[in-house]
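The other protein chains are all here in position, but one chain of the complex has been omitted.
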Amino acid sequence: MPQITETARMGSTRELELYFGPQHLGMVGNFSITMKVEGDRILEATANPGYLHRGFEKLMEYRTWIQNFPMVCRMNVIEPDSMEMIYAMAVEKLAGLEVPERAHYVRSIFLELARVGSHLFGLWAYSNMLGFDTTAQWAMYHRDLVLDLFEELTGGRVYHIYLWPGGVRRDFPEGFKDKIVNTLHSIGGCVPDYDATFFNNRLFYDRAKGIGIVNPEQAKKFGATGQTLRATGMKYDIRKVEPYAAYDKVEWDVPTREKGDAYSRIWVIRDEMIESVHMIFKLLDAMPEGEVYNRVPNPFKWNIPKGEVYVRCESSRGELGLYMVSNGGDKPYRAHFRTPSYPHGLIVLEEALKGASIADVGNIMISLYVVAPEIDR
Amino acid sequence: MKWLKSPGKMAHKYSLHVVYFCTGCGIIEIPPVITARWDAERFGVVPVATPRQANLFLITGYVSVKTLKAVIRTYEQMPEPKYTVGFGSCPINGGMYWDSYNTIKHLDKYIPVDGWIAGCMPRPEAVFIAVTHLWTLIDKDMANGYIRYRKNYAAYRKNQETLFGELGWPPLYQESATSAPEAPSGHLPRSGDVRIKK
Partner (left out) sequence: MSNSLKGKLESTFKGVEMTLLKDTRAVVSAPKDSIVAILEYLKDKGFDHLALVSCVDWIEQNEFEIVYILTSYMRNNTDYSAEQWLHLFIKTRISRDNPELKSVTGIFENAEPYEREIHELFGVYFEGHPRLIPLFLERKYEIPPFRKDFDTRKYVKDTFDSIPSVED
């Protein structure tokens, strides 16, 4: 006679604690969520960051201004160029450096290529999570074509060390403009295929519609920016709000959607990719000739006057900001990065997971576009 | 014919199953390795969901103190024979974060490592060179990280306890200095850090 245990007699109205831990097939990045579930519904979720904490900002205080420059890009592994940009902007503002006109255009093209690459990586992660393996393989392959362009320009596939205070390190080599155009044509020519297999697919609609809804008041209350905010209808994009580099020299529009669920966020990502590609073509046409670099004073003995700045730019995930304080010395006194995944991964995620089913955790997490190293720094 | 002599070694070499654990920065070069362009599956390398099904542990990038706990538990759950490869310059000697208070500097003080791939980031071709090098080591019986773990388990465990204080799981191998190593004790490690909103 089998023993009837106490828990079996209580029925299924009990709470369990589950760990969606770092070693999990549905987790992209080293991040962990602790969930209190009842049956299949999540009652409460707590995010556990800290697996990638290096004490970046403390390490930056031990290195000079120019020594920090190769370190900063390693904060966001998927799109390191926006980190380089924000550091260069902050140092230029503190030191009063001017950037030549051509460098602004080169920077914008570079950042838009990085945005395309980062969105393709996000598309790989998301479609792999949902089970659309074909789209995932295509997205990764097209991202590799973009990384080939980066390798020719800067020498490295992932970490570029290219944008630095005063401009960019070197100009485009011979024939590079045609290479960019050919690569983007070959990626853009596949957009109908992507639409047919993934974006217009009825299965994607069923899996993502109504999942992880964030309405406009909640988004503003939690400090959300980027796709999470634009999918609720607000056209808030730092490239339009506080233009930097050459973004105010070309005509472009900010794509938005209405509903605020995972479906809208992924469609906003797709529209942004297409908008970036058009922007690169326009920038390539409008680019002036000239220098790309203004010499900084001896970078090994560079003292920056006292002051503090807060600069911001639009990374592929949202509003990226840097609050930097200088004490007149040759090292930063305090650098604090405001990364876009911080509110998304710690506050919006916990709110969006309430009442969701366990099967949708990966779906919600990746559609909120959380990058774990950005949270921990 | 070489493979007829040791079909066991051939089976270990040509079907290295990697545990899917994104440890650090290096995870950015793993999706290109396992997808269509650089295709690791022609080498037999395929990612699997749980450590119980895996025999290769690729530690991609720096290891923070919190991650090291998860890494040790994952490593102890893998069945033998198992191989570990450190990917990137950070597990070798701390790399770029040599003065950080939260990352460990030498990975082979805590778990045994069979090979290292240098670079920041290493290219996908470097992963394939490492895999073919690992095949050579397996052929020559030099990829013996798991045997060293069993033999020197007391020293490894002492290092882990010096770093963490009290470990939340019992020792994997029972103490027996001179007799043949016994089978693992079979305890499932308990989970440690819990943060629940009260």
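Chains here go by letter, A and B, matching the order in which they are written, and residues are numbered from 1 within each.
Just so it is clear, contacts are C-beta pairs under 8 Å (C-beta built on N, C-alpha and C of every residue); 3 or more make two chains touch, one makes a residue touch a chain.
What you see is a predicted model; the values in this text were computed from it and never measured.
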Self-check item: Which residue of A:G21, A:G50 or A:G226 touches the chain not shown here
Solution: A:G50
Exercise. Can you work out which residue in B:Y20, B:Y83, B:W116 or B:Y156 touches the chain that's missing from view?
Key: B:Y156
Self-check item: Hidden partner chain, touching residue among A:R41, A:K209, A:K306 or A:H336
Solution: A:H336
Self-check item: On chain A, residues whose C-beta touches the chain left out of the figure
Solution: 49-50, 53, 55, 57-59, 62, 93, 220-223, 233-236, 240-242, 308-310, 312, 319, 321, 323, 325, 333-334, 336, 338, 342-343, 346-347, 376
Quiz prompt | Positions on chain B contacted by the hidden chain, ascending | solution = 65-66, 69, 98-102, 104-106, 108-109, 112, 148, 152, 155-156, 159, 162-163, 165, 193, 195, 197-198
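Following the convention adopted for this analysis, only the chains that are shown with their structure count from here on.
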Quiz item: How many angstrom between the C-alpha centroids of chain B and chain A?
Solution: 29
Self-check item: Complex contact set, residues of chain A against chain B
Solution: 17, 19, 21-25, 27-30, 34, 36, 44, 46, 48, 50-55, 58-59, 62, 71, 74, 77-78, 121, 124, 136-138, 140-141, 143-144, 147, 156-159, 350, 373
Exercise. Spell out the part of chain B that touches chain A in their complex, as residue ranges.
Key: 19-25, 27-29, 31-32, 35-38, 49, 51, 62, 64, 66-67, 70, 74, 96-97, 99-103, 120-121, 123, 191, 193-197
